[in-house]
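Got a structure for you, written out below as structure tokens; questions coming shortly.
A single protein chain has been omitted; all remaining protein chains appear in their positions.
Let's look at subunit A:
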Amino acid sequence: MPNTVLILVLLGLMAVAYQLARKRSLGVVGGGAGVRKLHSLPSYYGFYAAIWCGLPALIVFGLWNAFQSTIITDLMVADLPAEVRSLGQAELGLVVNDIRNLAEGNITSGEVSPEMRAAADHYLSLEQTSAAALAVVVLSLAVLGTGLAWRLVSPKFRARNQVEFVVKGLLIISSTIAIFTTIGIVLSVLFEAIRFFEMIPFTEFVFGLDWSPQMAIREDQVGSSGAFGAIPLFAGTLLISFIAMVVAVQIGLMSAIFLSEYAGKKMRAFAKPVLEVLAGIPTVVYGFFAALTVAPFIRDNGSLIGLDVSSESALAAGLVMGIMIIPFISSLSDDVINAVPQAMRDASYGVGATQSETIRQVIIPAALPGIVGGVLLAVSRAIGETMIVVMAAGLSANMTANPLQSVTTVTVQIVTLLVGDQEFDSPKTLAAFALGLMLFVVTLALNVIALHVVRKYREQYE
């Protein structure tokens, strides 16, 4: 029985269990009139039965599917001829893959021998047995559970408390998913990064000045030694982020000040949402805009005044990234500027300060922690931004502070290393995870610092 059908049948059984137990709860107290004698509402007895019917069966179903393929493969390998089993780990894996492909009707890599044919048939029969056994186990568990719940129904039985206990368990599990995600990220990035650092020393990665991750596939290949010094990537990331922040902080902060302090109601009602549109545009659109419109524009204008501008200049990527971050800075600054109490403005006007003097000497200092926190969050965004730099920045790892040249960033390299073929035993693929680890640690640190700054230095008004 295919899995989807099995799940649908199970859902049907759960509905049946609900109805049965609900009816029975009413039956044991003699119909609708006796409902007050029940501890819980009849529907709770129904839910209780449905949970007993579905939950154990679903747990078995999930575990079965998680381990099925490993167990079946092991069983099949155990039945292979001895000379095949004595092969190395890697070659055995290839044979197993071929057999699996054969069983699923895909194309195999080599000639199909009769032994393989037999193994594939064996594999298929094991799979069928497993599916049948699963269906039997799951359905009998469901029926057993329903029977158990059915027997438990009695006026004194506290069905509501039991159901609420299960629901609360589900709520708790849902809330821990955030923790599991973090653990998952750390583990998945860390393990591969550790494998990478076993091949390439950590110091070479962090302090090396040369990045060219092409590894030689053959021994005699020229020019692909594989150098994994990440400093050029960090420098490129910082350069592009710096350009972005110059654009975003100036425009974002000044427009936040203007819109909250100077602009009239109409202007504010128009300009604020329009600027916020920028925040909702997908980054791939910015990337396309940078690569197709901004970069050629900068290159052509640069050559007009005699500058040699690369067509993948850091300036184009940084500029567009800055545009992307404008709404982030402006809405965060807007919030903190509005949080400065009116009394401080009035006091400043009262001693004769002009509006700009008030803003510069009273409001900005009061709002500074919030603004700094917002800028730090924006920096972490700029560092982690991927699509704009993938599309508009270059691939060559140059160490330069010249914004007109092409640089590459950490995220660009992660994408280039991982898109396409991957071998999880080559430092080329694993380097992406080491870079990912760096990225994760740096952005995490920036976020923690930003939150800390905001909390610690926030002025408490009232």
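Everything that follows uses one rule, which is that contacts are C-beta pairs under 8 Å (C-beta built on N, C-alpha and C of every residue); 3 or more make two chains touch, one makes a residue touch a chain; residues count from 1.
In the analysis below, contacts and distances are computed from a predicted model.
Within the choices "Cardiolipin synthase N-terminal domain-containing protein", "Phosphate transport system permease protein PstA", "Probable membrane transporter protein" or "Gas vesicle synthesis protein GvpL/GvpF", the name that UniProt assigns to the complex's undisplayed chain is "Phosphate transport system permease protein PstA".
Touching the missing chain, out of A:L94, A:L292 or A:A343, is residue A:L292. Checked against the full complex, the one of A:L20, A:V309, A:A393 or A:L439 touching the unshown chain is A:L439. The chain that is not drawn here is touched, among residues A:A21, A:A135, A:L239 or A:I383, by A:I383.
On the side of subunit A, touch with the chain left out of the figure occurs at residues 66, 69, 160, 164, 167-168, 170-172, 174-179, 181-182, 184-185, 188-189, 191-192, 250-255, 257-259, 261-263, 267, 271, 274-275, 277-278, 280-285, 287-289, 291-293, 323, 326, 330, 352, 354-357, 359-360, 377, 380-381, 383-387, 390-391, 411, 414-415, 418-419, 424, 432-433, 436, 439-440, 443-444, 447-448, 451.
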